[in-house]
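Heads up, this is only part of the complex; the chains shown haven't been moved.
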Amino acid sequence: MTQPERPFDLLNKALQHNVLIRLKGGASIRGKLTAFDIHMNLVIQDAEELDDGTVKAKVGTMLLRGGNILYISPA
Amino acid sequence: MTQPERPFDLLNKALQHNVLIRLKGGASIRGKLTAFDIHMNLVIQDAEELDDGTVKAKVGTMLLRGGNILYISPA
Amino acid sequence: MTQPERPFDLLNKALQHNVLIRLKGGASIRGKLTAFDIHMNLVIQDAEELDDGTVKAKVGTMLLRGGNILYISPA
Amino acid sequence: MTQPERPFDLLNKALQHNVLIRLKGGASIRGKLTAFDIHMNLVIQDAEELDDGTVKAKVGTMLLRGGNILYISPA
(Lines give C-alpha, C1' and ligand atoms only; values in the text may rest on other atoms or scores of the structure.)
Protein backbone atom coordinates (compact mmCIF):
# COMPACT_ATOMS: atom_id res chain seq x y z
CA MET A 1 0.00 0.00 0.00
CA THR A 2 2.02 3.00 -1.26
CA GLN A 3 -0.76 5.58 -1.74
CA PRO A 4 -1.21 8.35 0.82
CA GLU A 5 -4.25 7.79 2.98
CA ARG A 6 -5.10 11.46 3.55
CA PRO A 7 -4.57 14.42 1.21
CA PHE A 8 -2.20 16.22 3.59
CA ASP A 9 0.19 13.26 3.49
CA LEU A 10 1.04 14.47 -0.01
CA LEU A 11 2.17 17.82 1.41
CA ASN A 12 4.29 16.12 4.07
CA LYS A 13 6.08 14.09 1.42
CA ALA A 14 6.56 17.19 -0.76
CA LEU A 15 8.32 19.20 1.99
CA GLN A 16 11.75 20.46 0.82
CA HIS A 17 10.89 19.53 -2.75
CA ASN A 18 9.71 21.56 -5.73
CA VAL A 19 5.97 21.90 -6.29
CA LEU A 20 3.75 23.51 -8.90
CA ILE A 21 0.76 25.39 -7.47
CA ARG A 22 -2.12 26.23 -9.75
CA LEU A 23 -4.15 29.23 -8.54
CA LYS A 24 -7.88 29.80 -8.98
CA GLY A 25 -7.43 32.64 -11.44
CA GLY A 26 -5.30 30.53 -13.82
CA ALA A 27 -1.79 31.71 -12.88
CA SER A 28 0.74 29.35 -11.24
CA ILE A 29 3.51 29.45 -8.64
CA ARG A 30 6.57 27.19 -8.77
CA GLY A 31 9.16 26.70 -6.03
CA LYS A 32 10.29 24.66 -3.02
CA LEU A 33 7.67 23.88 -0.36
CA THR A 34 9.14 24.48 3.11
CA ALA A 35 6.06 24.78 5.37
CA PHE A 36 2.27 24.36 5.34
CA ASP A 37 -0.66 24.40 7.78
CA ILE A 38 -4.18 22.95 7.90
CA HIS A 39 -5.58 25.86 5.85
CA MET A 40 -3.09 24.89 3.09
CA ASN A 41 -1.24 28.14 3.65
CA LEU A 42 2.17 27.38 2.13
CA VAL A 43 5.69 28.77 2.40
CA ILE A 44 7.45 28.58 -0.97
CA GLN A 45 11.15 29.35 -1.44
CA ASP A 46 12.74 30.43 -4.74
CA ALA A 47 9.19 31.11 -5.90
CA GLU A 48 8.39 32.01 -9.49
CA GLU A 49 5.09 33.31 -10.80
CA LEU A 50 4.12 31.68 -14.09
CA ASP A 51 1.59 32.71 -16.70
CA ASP A 52 0.91 30.21 -19.49
CA GLY A 53 4.16 28.42 -18.59
CA THR A 54 6.48 31.45 -18.83
CA VAL A 55 8.12 33.02 -15.76
CA LYS A 56 6.51 36.39 -15.01
CA ALA A 57 8.30 37.26 -11.76
CA LYS A 58 10.82 35.83 -9.29
CA VAL A 59 9.54 36.42 -5.77
CA GLY A 60 12.05 34.74 -3.45
CA THR A 61 10.22 33.41 -0.39
CA MET A 62 6.46 33.77 -0.07
CA LEU A 63 3.63 32.87 2.28
CA LEU A 64 0.79 31.85 -0.04
CA ARG A 65 -2.77 31.78 1.37
CA GLY A 66 -4.44 28.41 0.89
CA GLY A 67 -7.79 29.86 -0.12
CA ASN A 68 -6.37 30.91 -3.50
CA ILE A 69 -5.18 27.44 -4.50
CA LEU A 70 -6.79 25.17 -7.09
CA TYR A 71 -4.26 22.33 -6.78
CA ILE A 72 -0.70 21.52 -5.65
CA SER A 73 1.46 19.07 -7.62
CA PRO A 74 4.91 17.73 -6.65
CA ALA A 75 7.32 18.59 -9.48
CA MET B 1 -30.38 -1.90 -0.97
CA THR B 2 -27.35 -1.11 -3.15
CA GLN B 3 -27.41 2.70 -3.12
CA PRO B 4 -24.94 4.60 -0.94
CA GLU B 5 -26.59 6.10 2.10
CA ARG B 6 -24.28 9.12 2.40
CA PRO B 7 -22.53 11.10 -0.33
CA PHE B 8 -19.05 10.28 0.94
CA ASP B 9 -19.72 6.56 0.49
CA LEU B 10 -19.39 7.27 -3.22
CA LEU B 11 -15.84 8.53 -2.67
CA ASN B 12 -14.94 5.48 -0.60
CA LYS B 13 -16.08 3.18 -3.38
CA ALA B 14 -14.22 5.26 -5.98
CA LEU B 15 -10.83 4.98 -4.21
CA GLN B 16 -8.14 3.53 -6.52
CA HIS B 17 -10.44 4.03 -9.51
CA ASN B 18 -10.61 6.67 -12.21
CA VAL B 19 -12.87 9.67 -11.64
CA LEU B 20 -13.88 12.73 -13.63
CA ILE B 21 -13.97 15.96 -11.59
CA ARG B 22 -15.84 18.91 -12.97
CA LEU B 23 -14.58 22.24 -11.59
CA LYS B 24 -16.63 25.38 -10.93
CA GLY B 25 -15.03 27.33 -13.75
CA GLY B 26 -15.95 24.71 -16.37
CA ALA B 27 -12.62 22.86 -16.73
CA SER B 28 -12.25 19.20 -15.67
CA ILE B 29 -9.67 16.91 -14.08
CA ARG B 30 -9.43 13.18 -14.85
CA GLY B 31 -7.34 10.61 -13.01
CA LYS B 32 -7.18 7.99 -10.25
CA LEU B 33 -8.57 8.94 -6.83
CA THR B 34 -6.17 7.83 -4.10
CA ALA B 35 -7.17 9.91 -1.06
CA PHE B 36 -9.86 12.35 0.13
CA ASP B 37 -10.91 14.14 3.33
CA ILE B 38 -14.12 15.67 4.72
CA HIS B 39 -13.51 18.95 2.85
CA MET B 40 -13.51 16.88 -0.40
CA ASN B 41 -9.82 17.69 -0.86
CA LEU B 42 -8.72 14.94 -3.23
CA VAL B 43 -5.44 13.31 -4.26
CA ILE B 44 -5.51 12.40 -7.95
CA GLN B 45 -2.78 10.33 -9.63
CA ASP B 46 -2.03 10.39 -13.38
CA ALA B 47 -4.11 13.56 -13.46
CA GLU B 48 -5.04 15.27 -16.72
CA GLU B 49 -6.56 18.70 -17.11
CA LEU B 50 -9.33 18.76 -19.68
CA ASP B 51 -10.96 21.63 -21.50
CA ASP B 52 -14.04 20.83 -23.58
CA GLY B 53 -13.04 17.15 -23.50
CA THR B 54 -9.48 17.57 -24.85
CA VAL B 55 -6.39 17.03 -22.67
CA LYS B 56 -4.72 20.37 -21.92
CA ALA B 57 -1.99 19.22 -19.50
CA LYS B 58 -0.71 16.08 -17.78
CA VAL B 59 -0.01 16.91 -14.15
CA GLY B 60 1.06 13.63 -12.52
CA THR B 61 -0.11 13.61 -8.88
CA MET B 62 -2.10 16.53 -7.47
CA LEU B 63 -3.80 17.60 -4.27
CA LEU B 64 -7.02 19.29 -5.44
CA ARG B 65 -8.84 21.60 -3.02
CA GLY B 66 -12.46 20.57 -2.50
CA GLY B 67 -13.81 24.10 -2.63
CA ASN B 68 -13.20 24.27 -6.38
CA ILE B 69 -15.26 21.19 -7.23
CA LEU B 70 -18.70 21.17 -8.87
CA TYR B 71 -19.07 17.37 -9.00
CA ILE B 72 -17.09 14.11 -8.91
CA SER B 73 -18.11 11.18 -11.12
CA PRO B 74 -16.63 7.65 -11.11
CA ALA B 75 -15.40 6.92 -14.63
CA MET C 1 -51.02 18.84 7.61
CA THR C 2 -49.20 17.46 4.54
CA GLN C 3 -46.47 20.10 4.08
CA PRO C 4 -42.94 19.29 5.20
CA GLU C 5 -41.98 21.10 8.37
CA ARG C 6 -38.29 21.48 7.56
CA PRO C 7 -36.59 21.94 4.20
CA PHE C 8 -34.62 18.71 4.42
CA ASP C 9 -37.86 16.73 4.70
CA LEU C 10 -38.28 17.49 1.00
CA LEU C 11 -34.98 15.74 0.26
CA ASN C 12 -35.99 12.71 2.33
CA LYS C 13 -39.21 12.35 0.37
CA ALA C 14 -37.34 12.80 -2.93
CA LEU C 15 -34.90 9.92 -2.27
CA GLN C 16 -34.95 7.35 -5.09
CA HIS C 17 -36.95 9.75 -7.27
CA ASN C 18 -35.97 12.05 -10.10
CA VAL C 19 -35.03 15.64 -9.26
CA LEU C 20 -34.07 18.72 -11.21
CA ILE C 21 -31.18 20.70 -9.69
CA ARG C 22 -30.61 24.25 -10.79
CA LEU C 23 -27.02 25.42 -10.32
CA LYS C 24 -25.83 28.92 -9.48
CA GLY C 25 -24.28 29.52 -12.87
CA GLY C 26 -27.54 28.77 -14.71
CA ALA C 27 -26.92 25.16 -15.85
CA SER C 28 -29.01 22.25 -14.48
CA ILE C 29 -28.56 18.60 -13.48
CA ARG C 30 -31.34 16.02 -13.80
CA GLY C 31 -31.33 12.50 -12.37
CA LYS C 32 -32.29 10.21 -9.48
CA LEU C 33 -31.42 11.38 -5.95
CA THR C 34 -29.90 8.50 -3.98
CA ALA C 35 -28.11 10.22 -1.08
CA PHE C 36 -27.65 13.64 0.56
CA ASP C 37 -26.05 15.16 3.66
CA ILE C 38 -26.53 18.30 5.77
CA HIS C 39 -24.35 20.37 3.38
CA MET C 40 -26.82 19.42 0.59
CA ASN C 41 -24.08 17.40 -1.09
CA LEU C 42 -26.11 15.06 -3.31
CA VAL C 43 -25.54 11.74 -5.08
CA ILE C 44 -27.37 11.69 -8.41
CA GLN C 45 -27.68 8.57 -10.57
CA ASP C 46 -28.29 8.58 -14.34
CA ALA C 47 -27.32 12.25 -14.19
CA GLU C 48 -27.67 14.54 -17.18
CA GLU C 49 -26.24 18.03 -17.53
CA LEU C 50 -28.73 20.42 -19.12
CA ASP C 51 -28.20 23.81 -20.70
CA ASP C 52 -31.34 25.76 -21.62
CA GLY C 53 -33.35 22.56 -21.36
CA THR C 54 -31.23 20.46 -23.78
CA VAL C 55 -29.03 17.56 -22.61
CA LYS C 56 -25.35 18.54 -22.85
CA ALA C 57 -23.75 15.46 -21.26
CA LYS C 58 -24.70 12.14 -19.62
CA VAL C 59 -22.56 11.69 -16.53
CA GLY C 60 -23.78 8.45 -14.90
CA THR C 61 -23.40 8.77 -11.11
CA MET C 62 -22.11 11.98 -9.55
CA LEU C 63 -21.42 13.48 -6.16
CA LEU C 64 -22.58 17.10 -6.48
CA ARG C 65 -21.31 19.64 -3.94
CA GLY C 66 -24.14 21.47 -2.19
CA GLY C 67 -22.49 24.86 -2.36
CA ASN C 68 -23.12 25.07 -6.10
CA ILE C 69 -26.89 24.58 -5.86
CA LEU C 70 -29.54 27.26 -6.36
CA TYR C 71 -32.54 24.96 -5.86
CA ILE C 72 -33.65 21.32 -5.97
CA SER C 73 -37.06 20.37 -7.35
CA PRO C 74 -38.67 16.90 -7.32
CA ALA C 75 -39.51 16.00 -10.93
CA MET D 1 -46.30 46.54 19.57
CA THR D 2 -47.15 44.75 16.28
CA GLN D 3 -43.73 44.67 14.63
CA PRO D 4 -41.76 41.42 14.62
CA GLU D 5 -38.89 41.50 17.08
CA ARG D 6 -36.57 39.23 15.14
CA PRO D 7 -36.19 38.82 11.38
CA PHE D 8 -37.20 35.15 11.40
CA ASP D 9 -40.58 36.09 12.91
CA LEU D 10 -41.42 37.42 9.46
CA LEU D 11 -40.85 33.96 7.97
CA ASN D 12 -43.02 32.33 10.63
CA LYS D 13 -45.89 34.67 9.82
CA ALA D 14 -45.40 34.11 6.08
CA LEU D 15 -45.74 30.30 6.32
CA GLN D 16 -48.49 28.97 4.01
CA HIS D 17 -48.66 32.35 2.27
CA ASN D 18 -47.25 33.62 -1.00
CA VAL D 19 -43.83 35.27 -0.96
CA LEU D 20 -41.59 36.95 -3.50
CA ILE D 21 -37.90 36.02 -3.22
CA ARG D 22 -35.34 38.20 -4.89
CA LEU D 23 -32.10 36.34 -5.71
CA LYS D 24 -28.58 37.76 -5.72
CA GLY D 25 -28.23 37.53 -9.49
CA GLY D 26 -31.35 39.62 -10.12
CA ALA D 27 -33.91 36.88 -10.91
CA SER D 28 -36.89 36.20 -8.59
CA ILE D 29 -38.94 33.24 -7.32
CA ARG D 30 -42.64 33.53 -6.43
CA GLY D 31 -44.73 30.91 -4.62
CA LYS D 32 -46.09 29.63 -1.31
CA LEU D 33 -43.63 29.32 1.59
CA THR D 34 -44.17 25.99 3.37
CA ALA D 35 -40.92 25.47 5.32
CA PHE D 36 -37.69 27.23 6.28
CA ASP D 37 -34.65 26.68 8.51
CA ILE D 38 -32.04 28.86 10.23
CA HIS D 39 -29.92 29.06 7.05
CA MET D 40 -32.99 30.58 5.29
CA ASN D 41 -33.24 27.46 3.13
CA LEU D 42 -36.88 27.64 1.96
CA VAL D 43 -39.45 25.22 0.56
CA ILE D 44 -41.63 26.96 -2.00
CA GLN D 45 -44.74 25.36 -3.54
CA ASP D 46 -46.24 26.34 -6.92
CA ALA D 47 -42.95 28.12 -7.53
CA GLU D 48 -42.43 30.36 -10.55
CA GLU D 49 -39.13 31.76 -11.77
CA LEU D 50 -39.44 35.39 -12.82
CA ASP D 51 -37.15 37.55 -14.91
CA ASP D 52 -37.98 41.27 -15.04
CA GLY D 53 -41.47 40.48 -13.77
CA THR D 54 -42.40 37.88 -16.44
CA VAL D 55 -42.75 34.16 -15.65
CA LYS D 56 -39.82 32.22 -17.12
CA ALA D 57 -40.56 28.74 -15.74
CA LYS D 58 -43.03 26.95 -13.45
CA VAL D 59 -41.10 24.67 -11.14
CA GLY D 60 -43.69 23.10 -8.80
CA THR D 61 -42.09 22.52 -5.40
CA MET D 62 -38.50 23.57 -4.73
CA LEU D 63 -35.95 23.61 -1.94
CA LEU D 64 -34.16 26.94 -2.37
CA ARG D 65 -30.76 27.41 -0.69
CA GLY D 66 -30.69 30.43 1.58
CA GLY D 67 -27.27 31.58 0.48
CA ASN D 68 -28.64 32.71 -2.88
CA ILE D 69 -31.28 35.04 -1.43
CA LEU D 70 -31.16 38.85 -1.43
CA TYR D 71 -34.54 39.37 0.26
CA ILE D 72 -37.88 37.68 0.97
CA SER D 73 -41.11 39.68 0.85
CA PRO D 74 -44.61 38.47 1.83
CA ALA D 75 -46.89 38.95 -1.21
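A few remarks follow.
We call the chains A, B, C and D, going by the order they appear; numbering starts again at 1 in every chain.
Throughout what follows, contacts are C-beta pairs under 8 Å (C-beta built on N, C-alpha and C of every residue); 3 or more make two chains touch, one makes a residue touch a chain.
Bear in mind that the values here come from a model prediction, so they are computed numbers and not experimental data.
Of the identical chains making up the complex in this file, 4 are positioned in the shown model, whereas the full set numbers 7.
In the analysis below, only the chains that are shown with their structure count from here on.
Chain centres here are Cα means. That of subunit A falls 34 Å from that of subunit C. Among all residues of subunit B, those that touch two or more other chains are 67. Across the complex, subunit B is touched by residues 3-11, 20, 24, 40, 66-67, 69-74 of subunit A. Remark: subunit C residues 16, 23, 25, 29, 34-37, 41-43, 45, 47, 59-65, 67-68 touch subunit B in the complex.
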